[in-house]
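Every protein chain but one is kept in place in this view of the complex.
For reference, chains read A, B and C in written order, and residue numbers begin at 1 within each chain.
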Amino acid sequence: MFLSSAEAIERLVPQGTGLLAVGGMHMHNNPMELVRELVRRRRGVRRLLTSPSASLAADLLIGAGLVDEVATAYIGFEHLGLAPAYRRAAESAAINVVELCEAAIVHGLYAGAGGLPFIALPAGLELSDVSSANPEHFRTLTDPFTGDRVLVAAPLRPNVSLIHAIAADERGNVFFAGAHFTDRLMAMAAKTVIVQVERMAEAGEIAAQPAESVLPGFLVTAVVVAPRGCLPTASHGAYGYDEPGLRAYLKLARTAEGFTEYVQVNGMAPSEVTA
Amino acid sequence: MFLSSAEAIERLVPQGTGLLAVGGMHMHNNPMELVRELVRRRRGVRRLLTSPSASLAADLLIGAGLVDEVATAYIGFEHLGLAPAYRRAAESAAINVVELCEAAIVHGLYAGAGGLPFIALPAGLELSDVSSANPEHFRTLTDPFTGDRVLVAAPLRPNVSLIHAIAADERGNVFFAGAHFTDRLMAMAAKTVIVQVERMAEAGEIAAQPAESVLPGFLVTAVVVAPRGCLPTASHGAYGYDEPGLRAYLKLARTAEGFTEYVQVNGMAPSEVTA
Amino acid sequence: MSTAVEVEYSTGELMAAVMARHLRPGEVAIMGAVSALPQAACRLAQLTSAPGLWFIAGGSGAVNPHLDPLVASSCDERLLDADAVMTLPDVILVEGRGDLIDIFFAGGLQIDAHGNCNLGPIGPWRHPTLRGPGGVGLPFVSRAGRVVIYSMSHDRRTFVEHVDFVSGPGFAAGSVALHGGGPALIVTPLCTMDFDSDTHLARLATLHPGVTLAQVLESTGFAPIVPPKLETTPVPTPDQLAILRGLDPTGLLRGGA
Partner (left out) sequence: MSTAVEVEYSTGELMAAVMARHLRPGEVAIMGAVSALPQAACRLAQLTSAPGLWFIAGGSGAVNPHLDPLVASSCDERLLDADAVMTLPDVILVEGRGDLIDIFFAGGLQIDAHGNCNLGPIGPWRHPTLRGPGGVGLPFVSRAGRVVIYSMSHDRRTFVEHVDFVSGPGFAAGSVALHGGGPALIVTPLCTMDFDSDTHLARLATLHPGVTLAQVLESTGFAPIVPPKLETTPVPTPDQLAILRGLDPTGLLRGGA
């Protein structure tokens, strides 16, 4: 159950994973230690699924050339700026973008978690270009109750989900602090779930948590204890984001050379791989 | 926002309400004070929607002859016995039973809450007779992604939901203690929401609750403060169920005459209506 | 020379011990309404032969409730004294995913030779002779790894050739395949049955101590397959009984929960 980040990625994330989901939202609760290990080991991913709003985790994986396709509704850094590696990859068509919306991601994960074959979306969502841009992910049906035309989205069933939580107990029950965004759904929908945590839970601590802040251990494949492992993104309940650290990334990652420098300076060169 | 149970039912639950949802689960958290007021005022309901497992609230409304149809997956009293009024009404075909399953109720409420036009159900659910028994509520479609046959259920959008929570603040934010079953979804899917609570919240108490135990006030139409108002069912966080009280009901309600006696003895005769 | 001590046990305790032995370490089990018996079986299994077993007390959302003490209602707040708790909507997601639940404990007012269970109408659907409470989550048994059916009644009203209404689908007579493994075990006050892998029909497995084959056949409304040799159901050991009684000071398993 408890592995180092090196062991977890090596054993549980096969090269060429079909659908890899990475949790957190904006520059909060990105499971960066796990993501850095993916970069170190150069684990390629056929499709990356982000939460409705991704930032550093996604930009780093894309910049490292590890992602063939990204299914996302937002990759950026809010007030700090656009996502440099994502921009470069998308603008050079080096990556295929499966443009989704919040509804397609969240309802799609709900469908994946619950074994629903697909999910019908609220009327009006078909008016955006999201569904036209990615006909592979969306279909139009006739509502069998009303006869209306209805947009439906595919379920999202990650092969692997990487998420962050505040603490875990010895059986892999984990709990979240602050907001947990789409992280529980990402875990519930995935075959393999690796949870990066700040610390071990104290005795009785998980039992004292409310139902919805907890992910029971039978949904968790492995736990990686990585204190301060979300930095430079925030970990709700533990620390805020490191704005200078994020700005340093954004500055360097403006160029491919700068990105490589960032990867090397931050311990993500392949030479940093440990057994 | 704050009303007596008499005012809330009089003003907010029209005679012949199309779909009335009543929360709680088994003999826990049934909003009995609101239900008793419905009986007192003889408010008829075209269709009653129960949580996946209902007990006294549903049996009382059905026994009082106030329900044309009931959409449910279970009405009973677990180890205490079957539901006497429901049995009598169903066995005499005095009521139409829309037999649902847990999945159709919970996913149906999710669809209602989120504006989804219908909900596709996991493969295998079509093997029970639930869908065949109620073709009005279910349809079969072709999955546009796989070509498989798929069972879909109608969304559930209650006109009115009656639920119970532990406490409310002055703006109608409420929070739950213990398990809250399908009560939050019932509220999120309904046009009009009446929440029966044990007490007023203390200053700052709602803000201190985790996200998922709270229902924000913009989803709440009215709050009725009714201490010990779930009895003889339990109120999680406040008191357990009154087993002798439930057994007394089950004994009396075995006959129509006994049921009438129970209604009268327990202050639900029309003469008990207050302005 | 054996000096076996005669230990008294109730039918409920015997059934709990049988069900516990069916569970394997690390599996995930789930149960619904009126489930003190399978809950006790799971806790017993965790403390004996199936360490690391997970069990979800359905309606309450409790994961591994500590059963300190065992309670009668499946939504009792005391169940939330547990290793973790899920919301009911999340439990429904977990039931639906189809690869998470290894064991689904099911029951019925009617149970048939193919393991179909009925908790709904008995007789005509629209005008039943007995309106059962309803099946709650029983349609999800079609997606579980194995289904364990238990009943505190073993008579011809309960065990029928064909259920009048399928709440929880067993093996179908026709060609429709279940998405999960289907019914695996039936536990009653008289015996245990499993299912023949070719015909998918219920087959007697063990008779409880003191119960005769004739008694079972007379009490069963279908003709179970009878294997050449029928074992006697092992009785609960003193250790098992000590654990069960520790969980159950009020005697839910002794009064017939």
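Operating definition for what follows: contacts are C-beta pairs under 8 Å (C-beta built on N, C-alpha and C of every residue); 3 or more make two chains touch, one makes a residue touch a chain.
These numbers come from a predicted model, not from an experiment.
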item	value
Displayed chains contacted by the hidden chain, counting the whole assembly	A, B
Candidates B:110, B:249 or B:262 - the one touching the absent chain	B:110
Touching the absent chain when the full complex is considered, from A:118, A:181 or A:218	A:181
Residues belonging to subunit B that touch the chain removed from view	110, 112-116, 169, 171, 173, 184, 188-189, 191, 206-207, 209-212, 214-219
Subunit A, residues in touch with the chain not shown (by the definition above)	25-28, 52-53, 72-76, 78-79, 82-83, 86-87, 90-91, 93, 97, 99, 101-103, 106-107, 110, 121-125, 127-130, 133, 178-182, 185, 212, 234, 236-237, 240-241
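One rule holds in what follows: only the chains that are shown with their structure count from here on.
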item	value
Label of the chain whose CA centroid is most distant from the centroid of subunit B	A
Gap in Å, rounded to a whole number, between the CA centres of subunit C and subunit A	39
Distance from the mean Cα position of subunit B to that of subunit A, given in whole angstrom	37
Chain centre separation in whole Å, for subunit C relative to subunit B (CA means)	28
For subunit A, residues contacting two or more additional chains	110, 114-116, 210-212
Residues of subunit C touching at least two other chains	61, 85, 87, 92, 96-98, 143
